[in-house]
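FYI, not all chains are in this one, though none of them got moved.
Read from first to last, the chains carry the letters A, B, C and D; within each, the first residue is number 1.
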Amino acid sequence: MVFTSLDFDAPGKQQGFLQVPYSHNLGGWANVLVPVTVVQNGAGPTVLVLGGNHGDEYQGQIAAMKLAREVTTEQVRGRLILIPSLNFPAAQAATRLSPLDGMNLNRAFPGDPEGPVSSQIAHYLTTVLFPLSDVVIDIHSGGRSMEFVPCSHMHLVPDRAQRAAMFSAMLAWNTEFSFIYADIAGSGLLPVEAENQGKLVVTTELGGGEGVSAKVHRVAQQGLRNVLIHVGLLQGTEETRAGLGLPPTIITQALNRDDYLLAPESGIFEIMVDLGTLVRAGDLVGAIHHLERPDRAPEPVVARSDGFLITMRVPCLTRQGDCVAVIARQVSADEVLHA
Amino acid sequence: MVFTSLDFDAPGKQQGFLQVPYSHNLGGWANVLVPVTVVQNGAGPTVLVLGGNHGDEYQGQIAAMKLAREVTTEQVRGRLILIPSLNFPAAQAATRLSPLDGMNLNRAFPGDPEGPVSSQIAHYLTTVLFPLSDVVIDIHSGGRSMEFVPCSHMHLVPDRAQRAAMFSAMLAWNTEFSFIYADIAGSGLLPVEAENQGKLVVTTELGGGEGVSAKVHRVAQQGLRNVLIHVGLLQGTEETRAGLGLPPTIITQALNRDDYLLAPESGIFEIMVDLGTLVRAGDLVGAIHHLERPDRAPEPVVARSDGFLITMRVPCLTRQGDCVAVIARQVSADEVLHA
Amino acid sequence: MVFTSLDFDAPGKQQGFLQVPYSHNLGGWANVLVPVTVVQNGAGPTVLVLGGNHGDEYQGQIAAMKLAREVTTEQVRGRLILIPSLNFPAAQAATRLSPLDGMNLNRAFPGDPEGPVSSQIAHYLTTVLFPLSDVVIDIHSGGRSMEFVPCSHMHLVPDRAQRAAMFSAMLAWNTEFSFIYADIAGSGLLPVEAENQGKLVVTTELGGGEGVSAKVHRVAQQGLRNVLIHVGLLQGTEETRAGLGLPPTIITQALNRDDYLLAPESGIFEIMVDLGTLVRAGDLVGAIHHLERPDRAPEPVVARSDGFLITMRVPCLTRQGDCVAVIARQVSADEVLHA
Amino acid sequence: MVFTSLDFDAPGKQQGFLQVPYSHNLGGWANVLVPVTVVQNGAGPTVLVLGGNHGDEYQGQIAAMKLAREVTTEQVRGRLILIPSLNFPAAQAATRLSPLDGMNLNRAFPGDPEGPVSSQIAHYLTTVLFPLSDVVIDIHSGGRSMEFVPCSHMHLVPDRAQRAAMFSAMLAWNTEFSFIYADIAGSGLLPVEAENQGKLVVTTELGGGEGVSAKVHRVAQQGLRNVLIHVGLLQGTEETRAGLGLPPTIITQALNRDDYLLAPESGIFEIMVDLGTLVRAGDLVGAIHHLERPDRAPEPVVARSDGFLITMRVPCLTRQGDCVAVIARQVSADEVLHA
């Protein structure tokens, strides 16, 4: 059902929309329009850059919007497809889930052409855009609810060559931390669908919370450009942390349930450890305070493993079962490449 | 109408509530209970410590809840009255305004005993608790919408002796920045009512956004204790920035309309300057991006004065007229004390 | 602003409306119509019968609607003014407060002709209908949030003659319990305004909860007719509890704060005593269970005085500060008449 | 509290805003910005043109926005102040009432500088803009709930000279119908405040419903220009209905309660008479159908006076008490001028 007037095979730079039918009470024959920029110039990889898979994560949306305005046909070798705000209705509402259908787009793959708007978008990527692409870059952050140490991250895909290419591209973002993660809560992820199609997939968690600092914007915008150089799409010289005078990235991994600490009860969460700090199993990481009964001792949140505090809950007001902290242990490149 | 079973004159430590009548659809004869801790021990000042004037500012609420549990009668000289979550319904909802009456408690003073819940709370402070107090500490942050460099702050009250005492107490928080502010948008503030009653008023803006980092929690909790020592309520040795090996606080001031930069249009705000950084008039501080039309040039936000970026808007999704940045110029202690 | 086409001085039976202007988004020139029945027949008292002061209390509304349909001009001596659903918007929404303005009509007196709908209704009663009336009957129940032992009740008005007349009319409802109450949470009550105008005021609390049993409907409908006979408006023979073979009414009174038990914390309330049962100070009346932590001991609710459980909270889901039980001690008629 | 950086005394054309402070949960230091255009050029009247007093009436908003863009300094003699969307938050929400404070701006005069946003706007007009103005043009339509025959209209102000000037300006809009109205439902109207200050006030009801036809847009835009020529603000030749080959305007008047027909019950309203048609007392004008019981006879709505159907309710779904039709009798110019 998704339609676009863009011609993905035409040379040069085009600005257009994915047009997704959406009938609602105030628009019987309405559509959601998702802005897309396409730049095509000769031989080279096709790179799909996605922001706003979750609507409340603006780091990548802003980086992609700026790149879409600034990039010229001449700078490109191959084809660049930029969708700054993939879950467009959620981006307009600053929500993780689509306000139109309540869906988490990142759990909606492979999608359904007869489903709600999120399913239609997922289906279009699965059947049209992923097959066109060599590289898929999906820029996330913690959104409103979580804050990460700014990092690029990846799955341990089973194909070793694919994994090595992804590892190398992950490092090209030049973040202080890199993060190996697993999906313990659901299926239907966008990167998994792209990985299953054999693509070089690059993903990130660039900070979080409702705001984005100027510093994190720089990480998003410079990292994206560097990765695009790394994969041969943009002309230019790839930068490295060493070349920038920075220490090597710290590679971390959180694959066990025990690494994810949940709120034992609803209340007001206080984090007691700074992000990116090393903690030990048994350390007090935070506590849940009782607003109605401030005299009652708070509920402790204790680390169950050693590692870095890689992400924490942002809103102090917390419900039982919310993830309040993740502890990720340091691993070597070798472990990642051969695990 | 507000009732409490606490006896503010009794020696020792008591835990209780302000009981504010509130009739609603699910509770015809219901009340809002606002937790209060009172500790009385011999001669000394009466200090009123308030958190949660705005419900979404948890730095002070957590600092006050912890102090309420930890403080012993023996540590006190005088009387400590702690209300961790003054706008209790807003604290439970994580909102700036009270969800019960839509009011901004910090614009509700002097209050009204026949008004809605917020007005009743304001009236109780104005007529009962402020008259009991020598020192009023009202701990704010930027809440969900703004992030400040963590700072203590104050008004330029006309009484020079009162101003000098407030200045000295402001410095006792030991924050990197101090901030002199004016009220350009409304009357009815809690600190103004307390100032008008001649109290030593200490206020803060300790960061902001929905989350609070461990570092800012430390600033809140250590600063509060140090101010309580400074005013003679808690026993102990007062710390200073110099004693801690820190450079002097940077005193800043934003008293002109031009210091406050508003969003010229609704859209997605990108800050381009780090908090606490010095900018010059004419510098590009940020921009508003157009989600529906990413090809259109963003609307620039430009500094109109020289100074430090003392606070910025947090949520990227922004409406026309939202304050997105405040530029505060550096001033000397002399300027503050004698202006 | 309130208009009616009814002629309160015309003989016979009329059906009409109070017309209260209300401009809203779906009706620029709209009005709230409050149904009124007037029956006038020669000499006798003017009796104003009101249901639905709180919209979620349908006992009196149904009794008044049925009486309005059934009563004939011939049965009346004097003038009967029936307003079955006084807070009409709340009655349509089944809420205590008006959904149009959020007001508790029973705290809106004496009202304001330029105020919102509830204030306009209050003002019309204060300035037009109360002055016309000798007797004002305001039929309440506990509404959605509270359940009372079905009872008629009254204030201890200072005028002894007025008090004696009200006491006598209260007994004419023939309920098992009678209840002397005070207003500890607010001003602006409808009966207080009527009492201040010197009227014979009859009020009730006929059960509660969202539903009304057939038994309570009978108490409402038979009691209303008997009181109307008692005050000389309807022809017929007054019934008494003795004449019906029933024991005397139990007169109870709750005038102290300690008689009103509040939820110490939010949770799931369990009542442990049957309504109308005698309890002793120190008895466990109920408890608040913790849904998230069922292993934690529930918070006890303990009686602080001896007396009958005269009313209890209905919804199990309870917020801190909700009134969960009221204990009323038995008093003699003498105490009521001469206190 | 309202601030503007516009200089109303400066020559030439300026675009700016009224800046109204508004603190909310997503913007602690936010403002509502109301766009304003000012054009000043030498001697001549000051004319204040207002659209969007009710937010869901876009005829005048669009006419004013277009005029603001198109008008040049040279075309003006005097001063033109254009506020296309006076109740700006309501215009953004397409609602009659402000979504920020629930207020009807056209019942908020003279306003309150410490009140909510609507009150502040009203106060600014009352104290700043009306005193600057000679002519006040307030362009209304029926909004979402009502549709009028497109007409200009006026009050019968007591001052005969003011009335004559207003009558003449009313005719300059060149609408097929003109309408004399009274305020039977409330005070605080914008035009009344301006009239009381002695201004020449011109008002309209240009159709209605959520949509505006191209034809009605032409009436709004051409009428506005012609009135501005009529009062001497814009250069050009005034047009008349006669000059345009049109029959004289039909002057109508609805001053009695009986002219306003209310829905006797909630249901689905069917109008049975075309707008602008002459009806007789006793004619069936419409009916209310019962959705749940289509077999039950609909409730008739019957004219109580002779006259033209000047306005009707738009949404079929209707609540009891909504105004569904207004019947206005024809009057002569003489009656209007000398009544």
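The rule is short, and it goes like this: a contact is a pair of C-beta atoms (placed from the backbone, for glycine too) under 8 Å apart; a residue touches a chain by one contact, two chains touch by 3 or more.
Keep in mind it's a predicted model, so treat the numbers as computed, not measured.
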Inset, instruction - Please report the number of identical subunits in the complete assembly described by this file, where 4 are shown. - result: 6
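Assume only the chains that are shown with their structure count from here on.
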Inset, instruction - Identify the chains in contact with subunit A as well as subunit C, in label order. - result: B
Inset, instruction - Specify the chain most distant from subunit D by Cα centroid. - result: A
Inset, instruction - Tell me, please, which of A-C, A-B or C-D gives a repeat of the B-C interface, judged by over half of the contact pairs matching in residue number. - result: C-D
Inset, instruction - Give a one-word verdict, same or different, on whether subunit C and subunit D use largely identical residue numbers at their interface, taking over half shared as same. - result: different
Legend entry - Rounded Å distance between subunit B and subunit D, as computed from the means of their C-alpha atoms: 44
Legend entry - subunit A and subunit D: spacing of chain centres that average the CA atoms, whole Å: 50
Inset, instruction - Would you please write down the residue numbers of subunit C that are in contact with two or more other chains? - result: 320
Inset, instruction - Would you identify the shape of the chain contact graph, picking one of line, ring, star, complete or other? - result: other
Legend entry - Complex interface listing, subunit B residues touching subunit D: 54, 56, 95-97, 104, 107, 142-146, 184-188, 257, 260, 262, 313, 315, 319-323
Legend entry - subunit A to subunit C touching residues, read off their complex: 265-266, 292-293, 320
Legend entry - subunit A-touching residues of subunit B, taken from the complex the two chains share: 15, 33, 35, 37, 58, 61-62, 64-65, 68-69, 84-85, 88, 91-94, 144, 147, 209-215, 217, 268, 270-275, 289, 291-295, 297, 312-317
